[in-house]
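Mind looking over this structure? Questions follow.
A protein chain is absent from this complex, but the other protein chains hold their places.
Chain lettering (A, B, C, D and E) follows the sequence in which the chains are written, and residue indices restart at 1 in each chain.
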Amino acid sequence: MNESTLLIESLRLMVIGMGIVYAFLLLLVGVLRLMSSLILRLAPEEALPLATTPTQSPSSAPDDLIAVIAAAVARYRRQH
Amino acid sequence: MNESTLLIESLRLMVIGMGIVYAFLLLLVGVLRLMSSLILRLAPEEALPLATTPTQSPSSAPDDLIAVIAAAVARYRRQH
Amino acid sequence: MNESTLLIESLRLMVIGMGIVYAFLLLLVGVLRLMSSLILRLAPEEALPLATTPTQSPSSAPDDLIAVIAAAVARYRRQH
Amino acid sequence: MDEIQQLWLSTGIANLDWGQALMMGVGCLLIYLALVKKFEPLLLVPIGFGALLCNIPVAGIGGPDGLIGQVYHVGIESGAFPLLIFMGVGALTDFSALIARPSTLLLGAAAQFGIFATLIGAVLLNGLPGFDFTMKEAASIAIIGGADGPTAIFLASRLAPDMLGAIAVAAYSYMALVPIIQPPIMRALTTQKERAVVMEQMRPVSRLERILFPFVVLILCALLLPSAAPLIGMLTFGNLLREAGVVERLSRAAQNEIINIVTILLGLAVGSKLSADKFLNLETLGILLLGAFAFCIGTAAGVVMGKIMCYATGGKVNPLIGAAGVSAVPMAARVANKVGQETDPHNFLLMHAMGPNVAGVIGSAVAAGLLLALIGP
Amino acid sequence: MDEIQQLWLSTGIANLDWGQALMMGVGCLLIYLALVKKFEPLLLVPIGFGALLCNIPVAGIGGPDGLIGQVYHVGIESGAFPLLIFMGVGALTDFSALIARPSTLLLGAAAQFGIFATLIGAVLLNGLPGFDFTMKEAASIAIIGGADGPTAIFLASRLAPDMLGAIAVAAYSYMALVPIIQPPIMRALTTQKERAVVMEQMRPVSRLERILFPFVVLILCALLLPSAAPLIGMLTFGNLLREAGVVERLSRAAQNEIINIVTILLGLAVGSKLSADKFLNLETLGILLLGAFAFCIGTAAGVVMGKIMCYATGGKVNPLIGAAGVSAVPMAARVANKVGQETDPHNFLLMHAMGPNVAGVIGSAVAAGLLLALIGP
Partner (left out) sequence: MDEIQQLWLSTGIANLDWGQALMMGVGCLLIYLALVKKFEPLLLVPIGFGALLCNIPVAGIGGPDGLIGQVYHVGIESGAFPLLIFMGVGALTDFSALIARPSTLLLGAAAQFGIFATLIGAVLLNGLPGFDFTMKEAASIAIIGGADGPTAIFLASRLAPDMLGAIAVAAYSYMALVPIIQPPIMRALTTQKERAVVMEQMRPVSRLERILFPFVVLILCALLLPSAAPLIGMLTFGNLLREAGVVERLSRAAQNEIINIVTILLGLAVGSKLSADKFLNLETLGILLLGAFAFCIGTAAGVVMGKIMCYATGGKVNPLIGAAGVSAVPMAARVANKVGQETDPHNFLLMHAMGPNVAGVIGSAVAAGLLLALIGP
């Protein structure tokens, strides 16, 4: 590659690179805002039970686990 | 290996496996009991000097070490 | 190597070895003394700013770095 | 615009197949179970995240040049990680309850029946279409009944590495489900009177006994069952570091630095085995079902053995502590205690259940060694 | 006297060439900068000492059979060390400020302009005699502008391992020089009024948001930019360990044991790349100059973006916090705070600058992934 090709190439990289960095982070801004507003609506503060309360709720979990995996398997097999 | 062979094989494994697990752990029960009773007889509690007292007794140890290893060497050479 | 060669060899090693160990450590004695006296003269106690004071002095450092490396490069290129 | 094309082809979306997307979902599910349902979070968080990372298309993080692929090669293919964790388990475990009452080893033995019964279960399942377990695979599945994560990973990495992901997930999930799975079985198999049995206090155990214990176990294992020696050896080594009293530094390193670092790396590496083609198939459902079966049988066998010992001793043994023989230290012992207190709130079975509980660790390591000697690798 | 001769020939003096002597001097200089000028001592002390050790003639400590050469092979060639450090960075970083105000990600994006501008700078420098950077080398140099040591080492080890030493030294040196390099640029590009902008307090961030944050970032990265997934993946994994709340042991291991051990070994290994033939040439001067250029451009771009956001929000954003977008956590945020207080001593910008600051870490990892996808390896 000679020098001017390199230069054009690097200009191209700059435009594409900065474009994608901006696009990606802008998208991330949107998704993060979406996430926060969803959480605020669906699980307002102090409603989340995570870790602070020694939850006693795994009662339905084994079925959950098997059900979800069964669904995943079914879906996968349909695709292949 | 066809299926019924596998089944017979696995039945065999179960019998042998559980047998040996029991045999091994039963033997361990016996040896542990033996150990405890020996310790109770030969080194009743609080008589053991291990680690709690900053022992000053390695005085005879170098001879010990050489003597034991010499005996081990001698024994080994006799066997080979 | 037969046995007497080995013996002469090991005698030689002893003389050379102890000689060099002594020479090296004697030299180290000298250099350490030199170091201490230089420090005492050039940077008497408590004058050293190392780590105890949260120095604010990296102001001239970038130039330092580039200057020193430039000098090193120049010197290296002259040698090769 | 060539670069845009090239860039599009390098995105994850363009390369994502459904299997990877589903497995990323499975990874998230495991982390959900760990964080919200408190399923063995120390293992399931790294395993779940490892599944997430290794199913990212293009990146190849779980491949031979990726970080996690290399960790798998160095730590799991070699067998090193489960053994180092076993050393940590040894350094964290107090075997006093077992030394004070060696007969509880029989409860630890009985609970291994779950392992061997599951072996038959796996072979029977071959009768259904879609299942075709080899003997090595059956043995790797059966060891889930040992309720011991590192043992299961060690055996599966030797006998059926392709199933390692599913087996590790099942093993840790069921260990977490002990408080759900065990109590109904325990209640069904015991009478009110049996559950109320108050056991007599244990004798104190001297320091010398605790120091000699690892040697007794190791030497018996070396003489009779050397294929279990790597597991039992590292377990007893860790325990000796703990009890020796003169190597505090090393004991702390085994209990903290080493086990923590290895747990992170082992979890990520196990997660790399959660790929769609290895996990999203009927056999995984079989593994999950058989694992649950193994757990139930093991619990039941332990309780039945507890009943036998109760009769044999004239009512000095509470059969509930037999359920703790599956290991899953210390959760199974806590469950025994809790079920006991349902009948008599003043009956503290915890310390008595610790004996069969730690016996279960030895029992499943012995069973794993046996399976290695009889079947493979 | 043959032995004396042989011994003389085995001494360092008889084998020392000038390049090695000068590089030992460079090693000592780096340690001097670390100890006296407080330049990132955690990295520059091991790097400098590694340079010292690996330039000792005859000993071959950095060679294929030497300790440090082997560490380089295991930890840097494989890419493992920078990724493990990134895991530790994730475990040490609180992303709350970014979650509370996601728009600061744009400041982190703008500051990456330094990287891409430097790419062009490196190519232009090829016009001068003595410079002949390939595209891969130019990209590795440009990443210095990311102001993130592990990212720079990760990219350089993939694209231009011969330049790794100079690039790592430049990256960490300029990170240490943030308090010198940035303020004049920040003052030149902002008005008194802009620097006095008081930002409104941030809303509190819930635990659930902090837990979901790593997943959001990772999944977006996996879908769109999988070549950045190793870096972003380990960063988010570390952060999840931190925020999960149920894996304290693992979080502590990532924040302390692992990152400390890896830092020592990584530093020594990077130092082994400081050999005369790789370092004492004109290109190193070019790397240092381009690195400084990248830093300045990145800072300026961040501040300009800050001004744009200031106008767009009607004066709610202080443009100074844009300079923190280069990363160099937390030093760049402190600098923004300090420059702000020159104008108004009661204006605390530190927390506001943490948003762009941690955004810069994500931004430069994204940029590194892009360069990998577009150029190599």
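To be clear about the criterion, a contact is a pair of C-beta atoms (placed from the backbone, for glycine too) under 8 Å apart; a residue touches a chain by one contact, two chains touch by 3 or more.
What you see is a predicted model; the values in this text were computed from it and never measured.
Determine which of the presented chains are touched by the chain that is not presented, and list them.
B, C, D, E
Which of these touches the unseen chain: D:83, D:138 or D:321?
D:83
Considering the whole complex, not just the chains shown, which residues of subunit B touch the missing one?
Answer for subunit B: residues 12, 16, 20, 49-51, 54-55, 57-59, 61-62, 64-66, 68-70, 72-73, 75-77, 79-80 touch the chain left out.
Determine and list the subunit C residues touching the chain excluded from the picture.
Per the touch rule, subunit C residues meeting the hidden chain are 1, 3, 6-7, 9-11, 13-14, 16-18, 20-22, 24-29, 31-33, 35-36, 39, 43, 45, 48, 50-52.
To test your reading of the contact rule: which positions on subunit D touch the chain that is missing from view?
Where subunit D meets the chain not shown: residues 78-80, 83, 211, 215, 218-219, 222-227, 229-230, 233-234, 237, 240-241, 244-247, 249-250, 252-254, 257-258, 373-374.
Just so it is clear, only the chains that are shown with their structure count from here on.
Going by the average position of its CA atoms, which chain sits the greatest distance from subunit D?
Taking each chain's C-alpha mean as its centre, the farthest from subunit D is C.
Cα superposition of subunit D onto subunit E: how big is the rotation, rounded to the nearest 5°?
120
Please work out the Cα centroid separation of subunit C and subunit E, and write it as a whole number of Å.
Spacing between the chain centres: roughly 31 Å.
For subunit A and subunit C, what's the span in angstrom between their mean Cα positions?
Computed from C-alpha means, the inter-chain centre distance equals 54 Å.
At least two partner chains per residue is the criterion; list those residues in subunit B.
In subunit B, no residue touches at least two other chains, as defined above.
Out of subunit D, which residues touch more than one other chain, so two or more?
3, 7, 35, 38 - these are the residues of subunit D that touch more than one other chain.
What's the complete list of touching chain pairs for this entry?
By the stated definition, chains touch in these pairs: A-D, A-E, B-D, C-E, D-E.
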